[in-house]
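Removed from the display is one protein chain of the complex; every other protein chain stays in position.
Which chain is which? They are A and B, in the order written, and residues in each are numbered from 1.
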Amino acid sequence: MPSTSRPAKGEELIRVEHLKKYFPANKSFREENRTYVKAVDDVSLTLRAGETFGLVGESGCGKSTLGQTILRLEEPTSGSIFYRGQDITHAGKKELRALRQDMQLIFQDPYSSLDPKMTVGTIIAEPLVVHGMGSKAERDARVAELLKLVGLKPEHAKRYPHEFSGGQRQRIGIARALAVNPSFVICDEAVSALDVSIQAQVLNLLSHLQDELGLTYLFIAHGLSVVKYISDRVGVMYLGKIVEIASSDEIYLHSLHPYTKALIAAIPIPDPDVHNDSARLLTGDVPSPINPPSGCRFHTRCPYATELCSAEEPQLVDMGDGHLVACHLAGQI
Amino acid sequence: MNFAKSRKKAAADLESQATSQAVIRTPLQQAVRRFRKNKIAMTGFWMVVVLVLFVNIGALVTPYDPDAVSLFDINATPTAEHVLGCDSLGRDLLTRILFGGRISLAVGLLSAALSMALGSLVGALSGYYGGVVDSILMRLTDLVLTIPSLPLLMVLGVIFKPSPTFLIIMIALLNWTTSARLVRSRFLTLKELDYIKAARATGEGDARMILTHLLPNSLDVIVVTATLAIGNSIIMESTLSFLGCGINPPTASWGSMLQSAQETMASAPLTAIAPGLMIFLTVLAFNFVGDGLTDALDPKRDLA
Partner (left out) sequence: MEDKLLNVNDLSVGFESDDGMFMAVRDMGFAVRKGETVCIVGESGCGKSVTSLAIMRLLAEPPAHVSGEVLFEGKDLLKLPMDEMRGIRGNQIAMIFQEPMTSLNPVFTCGFQISEALIAHQGMTKAQARERSIELMRMVGIPEPEKRFDAYPHELSGGMRQRVMISMALACEPKLLIDDEPTTALDVTIQAQIMELLRDLKRRLGMALILITHDMGIVAQMAEWVIVMYAGEEVERADVRTIFSNPLHPYTEGLLESIPRLDSDTNKELPVIEGTVPGMYDMPKGCKFAPRCKRCMERCLNEAPPLVTLDDGHAVRCFLASEGREDSDA
């Protein structure tokens, strides 16, 4: 057992400081010719036990990389990661193995995340086998229990993944993640690939499980409405940086960063009589993360950008009540 | 009451999804089913079965010694006693086909199995670890690929007078590269899949990862290349024996029979036609099976 006790609600669970993750974009031998994709660029973040932290952003903003770097599935380029106060940035193989009992991952694609050659029972029991937990009979009992927990039936253990629908596969993925009784779960676009009616089921399941098992979620998604629904706090990422963090109601009602405002304005409103505010639509595309714009990375698409924005990079500033924003014009727009 | 029950049942039927056979098969059952539906593959399969049985049972049943020289029967035409006639030394042709078949099939199967094992190992290590390991192993593969195998084997054959075992090993050592490359590229694809990431996130060790996830999901490439390699190995053995650098007389193999048939071909055409036809049929059968397996094991179909 890596940690003797379950983390108490509100205790600091994960702290990330100035985390950077660069991927080499070419294989040049000379350092000065080398270019990097700056997937995560100087991100600091604290997660408290029992909360759900939502992370939104468009594809390529680095949100998934951030999640995988926290789990040490990717090696951080620099910065540090703390789990319950203990520095795990350079944890060795053995420590990592122990940590993986506490931190788990739920994937986006319910089709590629389950080994097609294994039965559902084997898939769910695997983490238990790897961590040497329980006898064969105990593991079978645990699998049955987990299947019930996620709303499937114990007899499903003998089936293969292809016999299940997308939503059911996602439930199997959740059961696997929960098998070792983790305290921290990263949901990487866990509902994005599901149909609306199934998405609602899985969202409800995730929040039930949180209440029941005291889980902490890092919920990564590209849709702000889903993130806002499930999260206590929301962080918005743009080109490798967090540009705004606030409680989920605050983000929706009083967003301060123009990018967050644009994300909200872009969601099609499911009401034929209320039209999206097309004036707030962003123009242009997300710039390349290899050569991000100078100063504020958003200034090339920002309708309010001034000269200062292209010259100087804004820092995350607390605007009160834990509402952090990185914008020179925060509060003025 | 009754209604509530039937409603619940309808919902449960949906939830368990697979009430029909179409979805409930295991991946293996699906593959077998697809294979059995493929007429050409099944033809190939039965040809292989018949060939193997024919050669092995026939060799036990035949009253003749394959190497026994009989001066009375030199170049005998087919009769009731010698169904295919005899060769230039009076040996029963059918018996030699049977015994030669055992050697040829054994060389083909064993060297294919050996090259598959070696290739999978190299491919697996290379694909899984990447980096330096990958570079070294792949350069080694490139190196082996540049070796002109036929001349090398001929030279070795002339020097060592090879036994069947020696041939099996040599052919395997020259043929593993295909499966190594294919297994490696499959590993590279699989490594990007989420269930492999999930396994890493659970803290699985390297050996377990390779053995429980990566290899089983690469089985289709491995099996298919191995099957196709059997045909190749048989041809290589025949070629070498034909050129006089493989199986040495008097031991029979289809290739060496072809070689000794060179002089008698005009007078007794069966001495050449019989082993030639056997090689042709065997290689064809294995290739049919191999193609059938490619379709039957196609992993893309399992996803649907």
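As a convention for this text, a residue touches a chain if its C-beta (ideal position, glycine included) is under 8 Å from a C-beta of that chain, and two chains touch if they have at least 3 such contacts.
Just so it is clear, the structure is predicted and the values come from calculations on it, not from any experiment.
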Residue of A:Ala141, A:Ile267 or A:Ile333 touching the missing chain in the full complex: A:Ile267
Residue of A:Ser5, A:Asn33, A:Ser135 or A:Thr283 touching the missing chain in the full complex: A:Thr283
Residues from chain A at the interface with the omitted partner, ascending: 58-59, 165-168, 195-201, 203-204, 207, 222-226, 228-230, 248-249, 252, 262-273, 275-276, 278, 281-286
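Convention: only the chains that are shown with their structure count from here on.
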Centre distance in Å when chain A and chain B are each reduced to the mean of their C-alpha atoms: 47
Residues of chain A defined as touching chain B within the complex: 68, 71, 73, 96-101, 103-105, 107-109, 111-118, 126-127, 130-131, 153, 156, 159-160, 162-165, 168, 173, 176-177, 180
Chain B to chain A touching residues, read off their complex: 15-18, 23-24, 26-27, 193-195, 197-205, 208, 212-213, 216-217, 219, 299, 302-304
